[in-house]
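Complex shown without one protein chain; remaining protein chains in place.
Our next item is chain A:
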Amino acid sequence: MSYDDVEIEDMEWNQELQAFTYPCPCGDLFQITKEDLRLGEEIARCPSCSLYLTVIYNMEDFQENSNKKAEPPKPQPVAVA
C-alpha cells in the first residue's frame, strides 16, 4: 500500500541523485527519475525501506518534445497567498 500521495510540485529535484525526492519516514528519500515520469511511472521508492509513494503529475509535462520545463517551480522566497 502506498505510504502517501504526493504532487510532483511538492517533490524536490535532487541534482546529486538526478531524481525528484520526498522525505521518507525512515529518514531516507523517496525517489523517482525524469525517465520514470516520462514512462508514466507513478511510484517513487525509498532505497532504504519497503515504503513507496504515489506521485501525482501530468505525464504530458515530462514528454521529450514538450516545451514545458520539467522541473517544478522553486519554493517562493517570500509569502505568497
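The definition used in the following text is that a residue touches a chain if its C-beta (ideal position, glycine included) is under 8 Å from a C-beta of that chain, and two chains touch if they have at least 3 such contacts; residues count from 1.
Going forward, contacts and distances are computed from a predicted model.
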Would you mind picking the UniProt name of the chain not drawn here, from "HECT-type E3 ubiquitin transferase", "NADH-ubiquinone oxidoreductase", "SWR1-complex protein 4" or "Core Histone H2A/H2B/H3 domain-containing protein"? "HECT-type E3 ubiquitin transferase"
Hidden partner chain, touching residue among A:26, A:43 or A:59: A:26
Which chain A residues touch the hidden chain? 1-5, 10, 12, 23, 25-28, 48-51, 54, 74-81
